[in-house]
Structure formats: structure tokens, C-alpha cells
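Yeah, one chain of the complex is gone here, protein chain that is, but the others are all in their spots.
Our next item is subunit A:
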Amino acid sequence: MARVVIIGAGHGGFQSAMSLRDEGFAGEILLIGAEPGLPYQRPPLSKAYLKTGDAAALAFRPEGFFEKKAITLRPGLRAEGIDRAAARVHAGGEAIAYDHLILATGAITFRPPVPGLERAHELRSLADAERLRGLMDRPRRIAVIGGGFIGLEFAAVARAQGHQVAVAEAADRLMARAVSPEISDRFRRLHEGLGTELYFGSPAAAVDGGGVDLACGTRLPADLVLLAAGVRPDTGLAGEAGLALENGIAADATLRTSDPQISALGDCASFPDPRRGIRIRLESVQAATDHARAIARRIVHGTAAPYDALPWFWSDQAEARLQIAGLALPADRSVQTPDGTVLRFDGDRLSAVESVSDPKRHMKARKLLAAGGEADLERLAAAAYDLAVL
């Protein structure tokens, strides 16, 4: 194979380039990113970066790294189309040939059809974070639409800086898609304790220059509005190229798309989960990097063991660190242990462990879940839900 082209220079795209070299790939690697500058880490954008403004600290690696590894980085170049018959990517007037193409296009902010929503800021890119930081140089009245990880991380930083903050969540609890009701409640108390106003069960109905109207009629006065009501997989290029889509770009157990010459990873890709036996899509650094490594191994060595890395997630909100090992669906049962850890069960099978500021517990859970299959409800109950016993 002579040339691998990667579209998207986020966590997954960067890791793909690096892993290809680490696995011994000797051909050309072209890493195309729509954003300017060096590839950078996104998690700190809603955490440390908002506080420090230190953009240089976000770069994965310095410029010299790309030269040394013979990775051709093409920042500020937007891929406009994929010609699968000719195996070429069209970008900025060029037709870039590929022997294998990796789609690492990530996700885009979900924009519900709400009048005036164009006034709301989003927090996906470094440019977004820079803009928000600039606006937060004086006391603001902030409304956050969406009580998920990004909205709450942002809200916690904004409160610590003394801004007035209100968060409107359309569901009846925080982070409802990702965590148990018990953890939602714990973080509700945390944010209320920080002085953040929380509104539940009512989506935003309109945004104007003076704030946000919720569907229930409540008015949130604001001079800064953040839209953080989730994301959608960026499937534009893949869809136009006729690749199969299914809650993202549909990939198989080895992360190939419906075109075997094209792989997809991270936020933009759905794939079969061997643990639950369903197709899932993950929005996490873990999935992006583990997918990238698996794809690189397959390209270089031709090995194609089904992808089965354990999902994990984290979110830093004020002093609390939420850590999740495994993947639970909203309907999974939850059992809270005396120390506050929440175990989730898919039937009798342990599906996830949610802990707060307890890194030991989190790592034990990851080891247990990665080993797989041993942690059914009955055994855990007999052990008083002590993961260390297993």
C-alpha cells in the first residue's frame, strides 16, 4: 500500500497517522484537517483551556514531529468530496489519490430548529473556545442550553470565574444519556451548590439578544448563550459518496465501511459492540484512539480481529471527576454501593461502573470489565457489590 489519506485531524485522525508509523507503515501518510494549525486535544477546551487560555499546551506534538515521522499535515484544507471509483479525495481544487482512506470527521454541534439559535455559541473547536474566553473577560449572565458533559464542564468553569450561570436541560435530569439517575442527582446537587440555576424538562424555544425562552414559558435572561445540546456524527462526505450510514458511518467489526478501501473511526462511526450485540457510536477520546490503533494494525499487518476495546469516559466538573468504565444504556438498571459508586446492569451483566473522584475504583472497574463476563448481578450482590472481591 502506497498512500493512506486521513480526513480529520482530531484525536482519531492524529492517532491513525501516528499508529500507522508505529506499526511500521512505510508509505505516504496524508493528514487533512479543516482547522488551521497543529492537531490538538479537545477535552481541555471545556476545562483547563477556558481557565488558562494556553493554546500551545493543547498541541498533540510540535511541528517537527510530523516531519520526523514523514506525516504530511494539511491543515486548513476542507475535503469536499470522495470519488470512490477513482479513489480520490477532492479538496481545495486538488484530487488526492488514496490507496486507503480513513474517515475521522468527528461530530458537529446539534442545532435544533429554534428561532434565533444562530446567536448561541458552540464549544467544539479551539476557535470556539477562544471566542468564548474573549467574551468572558467581564461579568456575564450566561445561559447554557443542554445539561450534558460539555455544558456542565463549561458551567462549572464559568461559575468559578464569577459569572451568573443557568443551565436548561430538556430531559428531566443531567447527563441523562450517559449516567444513572443517582449520578445525575449527585451532579445536580454539585451544580446547585456552585450557585448554578438548573432548569429541567423544557427545551429552548427561542433565543434573542436578551436571553433564552424555554418551551414552558420560563425566560432565562442572558448576554451569552452556549448551545451544548449534543452532537451529530459528521457524515456529510460519507453520505454523498454513497457509503452506508446508520447512526453515523456504518463500519463493520474491523471498522471498515461499506467500501473496503475506506475505514471510519471515532465520533462519526457506528460499529457492532461485541458486549451488547448491538450497533453503537461513541463520542470519546478512548474510542477515537483505540479505533485508530485497530485500523492501523489492520492496514499494516492485515490482521482483522474484531474490535472489542472497553469504552471509558470522564468529565471534570468543578472539583468532581466523573469516571465511567464500560457502556450503559439509559434503561440499564443501577445499584448504588455505600461509597456512592453506581453499578449498571444490562440484565444480570455488569455493563458500566460510574464513580466520582475515585480513580482506584475506576481502574478496578476497567480491569474487571475488560476481562469480561464474570461480574453478574448475583455474584456482585453476594460480595456486597465490592468489585475488589471478584
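Here are a few things to note about the model shown:
Just so it is clear, a contact is a pair of C-beta atoms (placed from the backbone, for glycine too) under 8 Å apart; a residue touches a chain by one contact, two chains touch by 3 or more; residues count from 1.
One rule holds in what follows: contacts and distances are computed from a predicted model.
The UniProt record for the undisplayed chain lists the protein name "2Fe-2S iron-sulfur cluster binding domain-containing protein", from the options "Protein-methionine-sulfoxide reductase catalytic subunit MsrP", "Xanthine dehydrogenase", "2Fe-2S iron-sulfur cluster binding domain-containing protein" or "ABC transporter permease". Residue-wise, the contact with the chain that is not shown comes from A:57, picked out of A:57, A:70 or A:305. Across A:98, A:271, A:312 or A:385, the residue that sits in touch with the chain not pictured is A:312. Looking at subunit A, the residues touching the absent chain are 15, 41, 43-44, 57, 59-62, 64-65, 68, 285-286, 289, 293, 312, 314, 316, 323, 358-360, 362-364, 366-367.
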